[in-house]
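Only a portion of the chains appears, each positioned as in the full assembly.
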Amino acid sequence: MITLEVRTNSREEIVDLTDQVGAALSRAGLVEGLCHLFVPHTTAGIAIHENADPDVKRDILMALDKLVPDDPAFRHAEGNSAAHIKSILSGASASLPVSGGRLELGTWGGIYFCEFDGPRRRKLHLSFAGTDQGGEPLFL
Amino acid sequence: MITLEVRTNSREEIVDLTDQVGAALSRAGLVEGLCHLFVPHTTAGIAIHENADPDVKRDILMALDKLVPDDPAFRHAEGNSAAHIKSILSGASASLPVSGGRLELGTWGGIYFCEFDGPRRRKLHLSFAGTDQGGEPLFL
């Protein structure tokens, strides 16, 4: 497992981790197989999304905010229930194919870490399963 | 594959399966790698979520209910379309990293089985991929 550290600077924020995950993949030495992402937090999530236009990030956060506004009916004492629900909607894990030593994300795909209750120090766990350059099984 | 049996007691209910998944992991003997969860039902889902405060469970079900209320425009004859949509929003699968023989869920993370059309008998399939104590590949 390789763990990336992420520092978020706002209450809600999307951080593009595509390059860091790609660098970790190179370090891991996986050539064919899968890169699994896991967010070990319950008020953040992961999304595979378009990294071409910065307005997409804003639109995603705005749309999730309209979907799950702060609601006086929430009982959770910490007052961050909306962030918990957004985390469920975006998801805590994702599995990305790796081919020829590269992430197969598609033309526009980026790896977005979604912060819903920041600013905080966060982690993203990366696990790798497949074969290395010699075709031998590799788990990391 | 190891299959857990879950009995739900209400129409909508969140069942914390963190301990049962941990016990299955021990039985499987996986030390490094991944534990994959899959819900083989189309009106239930899986969420990785905070297991500290019971109010979070209630807030999640309430928020999903506000997001996808029963709608007279639904045509599906069984009348449980809202449950189907909630199942898609929470998701049918998740992949959790395992390190040193333990689930890397984070401080507050719990594994929540989400029932949206109970009470029923349900299943959760667990698959394991990685290496055992001797560093040998293990698939279960």
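Residue numbering begins at 1 within each chain, and the chains themselves are lettered A and B in the order written.
By definition in this document, contacts are C-beta pairs under 8 Å (C-beta built on N, C-alpha and C of every residue); 3 or more make two chains touch, one makes a residue touch a chain.
As the structure is a computational prediction, the values presented were derived from the model and not from experiment.
Whole-complex copy count, one sequence throughout, 2 copies displayed: 3.
To be clear about the criterion, only the chains that are shown with their structure count from here on.
Chain A and chain B have Cα centroids separated by 19 Å.
Per the touch definition, chain B reaches chain A in the complex via residues 32-34, 47-50, 53, 55-56, 58-60, 62-64, 66-67, 89-91, 94-97, 99, 104-109, 129-131, 137. Of all the residues in chain A, the ones that touch chain B in their complex are 1, 36, 38-42, 67-68, 71, 73-78, 81-82, 84-85, 87-89, 91-95, 123, 125, 127, 129, 137, 139-140.
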